[in-house]
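In this view, the complex is presented without one of its protein chains, the others remaining in place.
Coming up: subunit A.
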Amino acid sequence: MKKRNIFSTLLMLGAVGAVLTGCGSNSASSNGSSSASDHAGKITAVGSTALQPLVEKAAGQFQNDNKKINITVQGGGSGTGLSQVQDGAVAIGNSDIFAESKPGIDSSKLVDHKVAVVGMAPVVNKDAGVDNITMAQLKDIFTGKVTNWKEVGGKDEKITVVNRAEGSGTRATFEDAVLSGAKAVKSQEQDSNGTVQKIVSSTPGAISYLAFSYLNDSVKPLSIDKVKPTDANVENNKWKIWSYEHMYTKGKAKTATADFLKYMNSKDVQDSLVKKMGYISIHNMKVQKDAKGNVTDAK
């Protein structure tokens, strides 16, 4: 009984300590990022979980060269990133989608920095017996018109659509390219590439879509209209399902933040890290896309 008392006291003390330190560090970081980022060299980047690993790695390298600059990278989702940077709570908001396409965000106040391109491919369970599909068929599957694989040349098996969370950048990109305004069928929603990969690989008849970096032997990527999902096809826009990874700042980026964003765009990051992490370098793109989805030749 006595022992228990000591334990519970210790626990309480620990909890109180955690609360106190938690408060302390929180307020410190918010102070640092809103006002002092250019002086003290403290940068907070929040948002897209798809972009997070790249920014974290790049931040690590950047901090090695600039010991005085301290970069914190957090996830939270594209919506969080955009709204936090708009409120001035963080220096950089990471997003998978253009600020223009997110309701509630005033994009005129934000400055876009495109740091990478990510391609996405429809993936199916190996069982489906399909490896090429037309864009129209793909649309029919995701709007619920086609419900059996035999209708698109596969075997007689029910199609299980696995979608991404509504409002997520990956889903927005996919629906812009494939559904052209039509409404997706109500179906399962998962909120990460990893879970989608696991579910598609283990559920017969499942279809979903994944970023290129998550394609592996466990799932079958589909070609669309005989075009294969490869980096080269994204670079010349033969493969239509791709999007930019954005890092937004409120107004023009200043000192430390500007330096870091410049570093993100440098050859150091673009030619090695970006490729290593499964993204496509922004320098290799032969086309460019604007917020409305119009594609033009790159300058």
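General observations
In the analysis below, contacts are C-beta pairs under 8 Å (C-beta built on N, C-alpha and C of every residue); 3 or more make two chains touch, one makes a residue touch a chain; residues count from 1.
We adopt the following convention: contacts and distances are computed from a predicted model.
With the options "M48 family metallopeptidase", "Tat (Twin-arginine translocation) pathway signal sequence", "Phosphate transport system permease protein" or "Dihydroorotate dehydrogenase B (NAD(+)), electron transfer subunit" in hand, the undepicted chain maps to the protein name "Phosphate transport system permease protein" (source: UniProt). Touching the chain that is not shown, out of A:Gln137, A:Thr173 or A:Gln190: A:Gln190 (per the contact rule at the top).
For the options A:Thr44, A:Gln137, A:Ser168 or A:Gln270, the residue in contact with the chain missing from this view is A:Ser168. Among the residues A:Leu54, A:Val90, A:Leu110 or A:Ala206, only A:Ala206 touches the chain that is left out of the figure. Against the chain not shown here, subunit A presents residues 16, 49, 75-80, 82-83, 87, 102-105, 160, 165-169, 183, 186-191, 195, 198-199, 202-203, 206.
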